[in-house]
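Note that one protein chain is taken out, while the other chains of the complex remain in position.
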Amino acid sequence: MRLNIEGLACRRGERVLFDGLSFAAEAGDAVVVTGPNGAGKTSLIRLIAGLTPPQAGAVVVDGAPLARESLHLIGHLDAVKGALTVKENLAFSRALLGGRIAGETALEALGLAALSELPARVLSAGQKRRLALARLLVAERPLWLLDEPTASLDADGQARLAAIVAAHRAKNGIVVAATHAALDFPGAREVRLGGAPA
Amino acid sequence: MPIRDLANPHRFLALARALVPAFAILAALLLGLGLVLGFRAPADYQQGETVRIMYVHVPAAWIALGTWVLMAASALGTLVWRHPLADVSAKAAAPIGAAFCLLCLVTGALWGRPMWGAYWVWDARLTSVLVLFLLYLGVLALWRAIDDPDRAARAAAVLTLVGLVNIPIIKFSVDWWSTLHQPASVFRLGGSTIHPALLTPLLVMALGFAALFLALYLAAMRNEILRRRVRTAHILAAARAER
Partner (left out) sequence: MIAPLAAIVKRDLLLAVRAGGGAGVGLMFFLAVVVVVPFAVGPDIPLIARVGPAVLWLGAFLASLLGLDGLFSADHEDGSLDLLFLAPVPLELVAAAKGLAHWLATGLPLVVLAPLLGLLLGVEPRALGAVTLSLLVGTPALTFLGLVGAAIAVALPRSGLFVAVLTLPLAIPILIFGVGATSAAIAGEAAAAPFKFALSLTLFFLVLGPAAAAAALRHARD
């Protein structure tokens, strides 16, 4: 699988965030998008996911437009419903995305197995973040788009994230992550926004 | 390929500067002529002098309906082509259309009292025009409630298109349901049924109203464009201050 970002342009209100942005990623690659606040990291992730149409440019995978069935998006917000249990939240994501992998496996990998029957509203911010990340494991999708994945995560959580990302890359998946913090993705390419042109 | 700038409506502003006074003068002339003709036209044998309210009520209704259709066309421009002038057009037209709709309802009520004995009846025509007025208010509220002008334009555009279904209902309500309101007598497939002595002042007033609408509409569009320029200038000033 080869991801090609070609000449992407993004405008927010009257401001041009970036213009003519291009980069590529092969199977097994990781791309880390960095930049100051307001530089457009989240906008870029959402553009690639197809949630907003670009002002210009295209997101191409193996010569065809990126299909939403090929990607996972873990955005800024956790998409966790407080009134449902951890298990129910994950089961919903699994059913929605047509996933085949058991929820228990995903919860194990993110260290949430003990909390599975609890209502999600009692979880801490870091635990909710892990629950959001668990979504990545219930359905197999080649491209992972992550927006500030380590927000609120403690050292253990960050290690688990690094582990699942490494496993995904080993299976020829691609990861594009926008972040402020340092991410433990060995051999990752950096795309810097809001500074010198790409 | 660099990003294109926001469509610069220089040409439109130049056009508006010329057209607004032209339409205003035309409106004044036509309305003046229309009123003179209206008062010189024969009174109705049943209704007497009050039939003359028709010369304000009917054109106001036509403008109110036509404005919603104009807004719907602008809505398509916003949603399909994302053209900024479409946003401006929709936002400028809405309050004017609402005002003409209100004028239609009020003059209708004033006419209804002597003619039917009631200021208001809940028949299909009146109810659907009242629904149109409520839709106008909804669109105006939506424009004010959303800060970002692009988002507001898109939300208003969807509501406008959904509300478009009301227009044919208004037009055909007097044919589909038995109503107190008079059936279609001008725009109908067989030609109009109004006597020319009454039709002429009516059409003159309608043209006058249309000219008035265009003058107000173009002026409002110009104001909105200028308002957006001020807003952009403010935003840029704030951004520059940050650096």
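In order of appearance the chains are A and B, and numbering begins at 1 in each one.
Rule of thumb we're sticking to: a residue touches a chain if its C-beta (ideal position, glycine included) is under 8 Å from a C-beta of that chain, and two chains touch if they have at least 3 such contacts.
Quick caveat, the model's predicted, so the values are computed rather than measured.
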item	value
Residue, one of B:S89, B:T107 or B:N166, that touches the chain absent here	B:N166
Missing-partner contacts on chain A, residue numbers	12, 43, 46, 49-52, 68-69, 71, 73, 75-81, 83-84, 88, 91-93, 95-98
Positions on chain B where the hidden chain makes contact	79, 127, 131-132, 134-135, 137-138, 141-142, 145-146, 151, 154-155, 157-159, 161-163, 165-166, 169
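To be clear about the criterion, only the chains that are shown with their structure count from here on.
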item	value
Distance between chain centroids, defined by C-alpha means - chain A, chain B (Å)	48
